[in-house]
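Here the complex is missing one protein chain, while the rest keep their positions.
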Amino acid sequence: MALWPKKKNSEITRVCDPDLDTYAVFDDVSLTLGQRPVLKNLTLSLSEHRIGIIGLNGSGKSSFIRLINGLRSPDNGTLTLFGAPSEKAEPELPRHVGFVFQNPDHQAIFPTVEEEIAFGLTQLGAGKDESRIRARAFLAQHGCEELAANPIAELSEGQKQLICILAVLVMEPQLLVLDEPMTSLDALAMRRIFGKLMSLPQKIIMVSHDLSHFEEFDRVLWLEDSRIRMDGPPQQVLAAYKDDIQLKSGTRMELAAL
Amino acid sequence: MADRSLVHIAFYAALIAALGLVPPVAIPFLGGVPITAQTLGVMLAGVMLGPVRGGLAVLLFLFLVALGAPFLAGGRGGLSVFASPSVGFLIGWPIGAFVAGWIMRATNDLNVLVAAAISATVGGILVVYIFGIPGVAYMAGLSLPKAAIASAVYIPGDLIKVAITALVTQTVARGLPGALFTRS
Partner (left out) sequence: MISIYLHGESWAHRLPASLKLLVVAIGSLILFRVQDFWVFLPCLAVVVGLYASLGREGLMQLKLLRGLSMFLAILLGLHWFSGTFFEGVTVVLRLIVMILAANFVSITTRMDDMLEAVQPLFKPLQWLGMSPRRPALGVTLVLRFAPHMLEVFSMLREAYQARSGAKNSWRLLAPFAIQSLRMSDNVAEALKARGGAEGLSR
């Protein structure tokens, strides 16, 4: 592992087409972490406005969504993101794909709200002062101007997650990928954040254990044992998933399935 | 992945800072010489991160101290610590972490516990004192032997830190092997 990689000059020409409708095409994609296969032979393409991901812990959900924003690269098969092969698209993906993590404490890097938002803008090349001004304006636009100077550590869980979402949105991505974004929130904060997310023009891929979130979605993917178990409209997939859980929980408690 | 390197460097720099907040333990049979946990962080940075990143972690820590963060044991910070007689030890820290990391790499076939103990002793004590003692001598106008005697009171405490470094390294090697960069 090189400590500081040299900047590659070839990256000056952009390879991604952010306006492409079908943003991800998986062709026989597999991924292994260490010795453990986490995704096996996935073939599918993604273009819908709202896509939900369900599945038990360890089914490969996190790895799947991490492939889409370049945090992981496939070991086998070809993955095409925004029209470019994933390894070429990778350096550009943070522009197009916003990623929101489960725990806001892991995502927020900077001490204050304003700096956290401004970071995304400096990443895109804006100067320090310009970023600050635009960050404030952006916060005001989303009704959060009074939080600007606050330390992130002192916000409520709901506020923290909202800031993390805004910190990603300020980079104006075409797609928002969310990894169980509401797990640490109380019922009210969850509802507010969910409502906020659904009002966004961006395309969304979201992982959640709360199935009710997906009722209005366009498509739901059910992952099981590193494969797609079912893929379709929410009514069918959610119903089948619920039945399956019912079935599994009726049997003797098996350590292997816990 | 370079971002991961930067984050790990920052992580160990923060660890050294956090260890500076651990209250000093005075050991009675040593005449109450206070032992701080800070050099433990220096040893850990070298042994766990390896020479380059370990050394950079300590440098980053010292950079923060120079900028004014009160991260040195006892809440000290700012430029004044670099004008004090202990400046030699501070200079020795990043070099010591580098050497500790280098030895840890070089002793790849040795048992983790033993390798970590050797690395921490040579890097975290020997190298640090090689820079520290002349520093005291120069800044305080003392002869080298006198400066050495004045500094030697801290060595028993440093040996305890070597033991802790070795134990922690071994535990991490079992609990999160990927975090022991000198062995992966």
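A and B label the chains in the order they appear, each numbered from 1.
One rule holds for everything that comes next: a contact is a pair of C-beta atoms (placed from the backbone, for glycine too) under 8 Å apart; a residue touches a chain by one contact, two chains touch by 3 or more.
Please read these numbers as outputs of a predicted model, since none were measured by experiment.
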In the full complex, the chain left out is in contact with A, B
Tell me which residue among A:Met171, A:Leu211 or A:Met230 touches the hidden chain in the full complex. A:Met171
From the list A:Leu71, A:Leu155, A:Leu211 or A:Ala240, which touches the chain that is not on show? A:Leu71
Where the complex has a chain not shown, which of B:Ala13, B:Val42 or B:Val99 is the residue touching it? B:Ala13
Since one chain isn't shown, list which residues of chain B touch it in the complete complex. 1-4, 6-11, 13-15, 17-18, 21, 44, 48, 60-61, 63-64, 66-71, 74, 76-80, 82-85, 139-143, 146, 150, 164, 167-168, 171-172, 175-176, 179
Considering the whole complex, not just the chains shown, which residues of chain A touch the missing one? 4-7, 11-12, 69-71, 91-92, 94-95, 97-99, 101, 103, 105-111, 115, 119-120, 122-125, 153, 167-168, 171
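The criterion applied here is as follows: only the chains that are shown with their structure count from here on.
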Averaging only over C-alpha atoms, locate the centres of chain A and chain B and give their separation in whole Å. 39
